[in-house]
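All protein chains but one are shown at their positions in the complex.
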Amino acid sequence: MSKGHEIRSEIAWSTPDRIGVWGYDLTRELMGRVNLGDMGFLEITGRLPDARESTMFNALLVTLVEHGIVPSTLAARMTVAGAPEALQAAVAAGLLGLGSVFVGSTEAVARLLRENLPDPSIDVRLPDIAARIVDEHRQARRILPGLGHPIHKPIDPRTPRLFVIARANGFGGRYLALMKAIARRAEKVHARSLPINATGAIGAIACEMGLPWQACRGIGVMARAVGLVGHALEELRQPLAVEVWHRTEAEASAAARGRPRGGKAAKSTGSPRRAG
Amino acid sequence: MSKGHEIRSEIAWSTPDRIGVWGYDLTRELMGRVNLGDMGFLEITGRLPDARESTMFNALLVTLVEHGIVPSTLAARMTVAGAPEALQAAVAAGLLGLGSVFVGSTEAVARLLRENLPDPSIDVRLPDIAARIVDEHRQARRILPGLGHPIHKPIDPRTPRLFVIARANGFGGRYLALMKAIARRAEKVHARSLPINATGAIGAIACEMGLPWQACRGIGVMARAVGLVGHALEELRQPLAVEVWHRTEAEASAAARGRPRGGKAAKSTGSPRRAG
Amino acid sequence: MSKGHEIRSEIAWSTPDRIGVWGYDLTRELMGRVNLGDMGFLEITGRLPDARESTMFNALLVTLVEHGIVPSTLAARMTVAGAPEALQAAVAAGLLGLGSVFVGSTEAVARLLRENLPDPSIDVRLPDIAARIVDEHRQARRILPGLGHPIHKPIDPRTPRLFVIARANGFGGRYLALMKAIARRAEKVHARSLPINATGAIGAIACEMGLPWQACRGIGVMARAVGLVGHALEELRQPLAVEVWHRTEAEASAAARGRPRGGKAAKSTGSPRRAG
Partner (left out) sequence: MSKGHEIRSEIAWSTPDRIGVWGYDLTRELMGRVNLGDMGFLEITGRLPDARESTMFNALLVTLVEHGIVPSTLAARMTVAGAPEALQAAVAAGLLGLGSVFVGSTEAVARLLRENLPDPSIDVRLPDIAARIVDEHRQARRILPGLGHPIHKPIDPRTPRLFVIARANGFGGRYLALMKAIARRAEKVHARSLPINATGAIGAIACEMGLPWQACRGIGVMARAVGLVGHALEELRQPLAVEVWHRTEAEASAAARGRPRGGKAAKSTGSPRRAG
């Protein structure tokens, strides 16, 4: 194999008596000293969080772990039904549904805020930025990410809790203020209730913490993997997928069952069109 | 990178003006000359099928493409609901459910027949082999693969069709006879109807064709990928996943919704156990 | 479960003695009569192809089955290394890499051609449309899909073969002509060789066949699933993944192995930051 470019990873290495993870000694500095959320912060930033960051980051993750019965948990449960021996496949199947529809908004909020306020220390009027963002979205007929919720009304109860934790840990800054300004402006312009939802709060706090917006999807994936394990294990103990399947199949094919295609007779008289 | 073992693949190569696939010239010998099922045979055996093998192999694949609404198509459709931009992820999610419960039996039949009749040209009495197989399974309380069907009664209509195609193409031999002997013996011993189902017929025909039993799962995967594309595309046009989700969620959490845990009050009075 | 919207699928149903697939009787009209590629056409369009469509559609699929050692086959082979018992997981892992970088261009070409020539029967000058497309892409600094190839020079040998098959089967029409006009214009404007590659030819032919552009990714997925089965089976027989892993790991962590983090001593003196 001739060499083209370098092959290099900074993440982990092993020697006969030591294991390095991002330069930390796994056994001496990590095991028994940090929690799984701290490892998530490490994998995203390359360093361990301090105590405030640990509390905040774990709160973001904990918020995203569970959503109950949603398409991704149903995909996982359907996979358990067919392959109960492969829990990792069920969790993988569930993660695959975390695309644009359900988890894109945390990333979209972080990106929007970061791009419109690249340097939070600059002295700019946040309401002006908010107004411009809301107007641009309205003209482009684009939905503002991070606002509103189909179930939680009049507000998303996770949002005030996230903001309390943020302020208590030194993350109540300009990005939260900008997100609030966007919500206020949006409600005024669209004349309806548009409170910041959990993904909006998480996106703003991620910016506050200095995390790159590209990491937001990773935060969602880490958290949801934990929840999907729970659903896969519950499916093994207390299944619902097979019942959902049977009911769905019965209803979905009710109209078509037994009827031949168009005006074709049930018995085909066609000669072989082509061999196999 | 120091070399340990060899890295070698026989499957495909490219030069500026030619592409080899299993040694065949892609543009001159494959494109416009063979069909997708033939490519499947090529990928499994390393050679193109003759006309009889092509007809037979394509018939096996065609049998396995569609199963309507089943757990794997529901997993695919749930993934479309969350990630409509990633069709390949929806198909992947659907394939993950093809594990031991639903597709293991073609492989199990092929392995059973091959291990009990390693050389079909040897002169042995098939009813004796069948009797031993049925007795061993009964004593070990193991279900015989390839027999019976929850919906198709009194027989699986795909089986006689597969056997007709097999005989017409020179694949009506000892493995089919052995499978039939097993079914006859099983019905007698268990005193109930146990006709050969499609996976039993396919497993037997795969042995007849000289395919390794390990390839049977591959045959199922190739075929189901085609069907899953169809379901994913239908979900984009005529969705059902979101409706299934809403109904399932409403029923699944009906008993628990709003109720706090055990005797815990809704308002938690616990002090913070640990930061983050 | 209270009903909201309808749950309905047209694809397949089963009765005790019949199986309908898109309204066709599986045993009488499909098994032994059509090939796997025809089933792919059926799943995309809802009807079986005629003889010309079957030849053309199978040629598109056959073109896309094999690419040798590429990221998606390596992902599949790495999965076989860890989970040799789950072939369907290996194929699924390989399909997940078929995203924007490697398979988006067939879809992009079909969409571009369809949107710029919605009705091929309208009398418009194709060179004018081509010129506008090339100019728009140049001004937006967007790469034109379907042109050029890193390995095949001076042309992609699959393209003339696809066009020959297309013309021989009645698919040599306006979309092929438009794609050629785009290539000619692009070469002139960018002053370099930009021949139509296989994905460009396939995208144009898909339009010619009247297939929706959204189906192009499905065509790629169906074909690649077949190729991935072949690679997964070869990995079981003649593995390369473990060797690739060992060489990559050795080189990737060579620089970091054994070195502690920054100025931190190898022995951590830090007190436990937080329990667990």
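Letters A, B and C mark the chains in the order given here, with residues in each chain numbered from 1 onward.
The working rule: a contact is a pair of C-beta atoms (placed from the backbone, for glycine too) under 8 Å apart; a residue touches a chain by one contact, two chains touch by 3 or more.
Because the structure is a prediction, the values reported are computed rather than measured.
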Touch with the omitted chain, as defined above, among A:L26, A:I129 or A:A177: A:L26
Among A:L162, A:L178, A:M209 or A:A256, residue touching the chain not depicted: A:L162
Residue, one of C:I19, C:L42, C:L64 or C:A92, that touches the chain absent here: C:A92
Positions on chain B where the hidden chain makes contact: 1, 7-10, 12-15, 18, 20, 22-25, 28-29, 32-35, 38, 48, 51, 54, 83, 86, 88-89, 92, 96, 247-248, 251-253, 255-262, 264, 266-268, 270, 272-274, 276
Residues of chain A (touch criterion as defined above) contacting the omitted chain: 1-19, 21, 26-28, 30-32, 34-40, 42-44, 54-55, 58-59, 61-63, 65-69, 86-89, 91-93, 95-96, 98-99, 103, 151-153, 157-158, 161-162, 164-165, 214-215, 217-218, 220-223, 225-227, 229-234, 236, 238, 240, 243-244, 246-248, 250-251, 274-275
Residues of chain C (touch criterion as defined above) contacting the omitted chain: 1, 7, 35, 37-38, 51, 54-59, 68-72, 74-75, 78-79, 81-86, 89-90, 92-93, 96-103, 240-242, 244-245, 248-249, 252-253, 275-276
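Keep in mind that, in the parts below, only the chains that are shown with their structure count from here on.
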Maximum centroid distance from chain C, chain identifier (CA atoms): A
Innermost chain, where centres are averages of C-alpha coordinates: C
Interface numbering overlap (same over half, different under half) for chain A and chain B: same
Averaged-CA centre spacing for the pair chain C and chain B, given as whole angstrom: 22
Length of the line joining the C-alpha centres of chain A and chain C, rounded to whole Å: 26
Inter-chain centre distance, chain A versus chain B - centres from mean C-alpha coordinates, in Å: 32
Multi-partner residues of chain B (each touching 2 or more other chains): 1, 7, 37, 54-55, 58-59, 62, 68-69, 86, 89, 92-93, 96, 98-99, 103, 240, 244, 248, 275-276
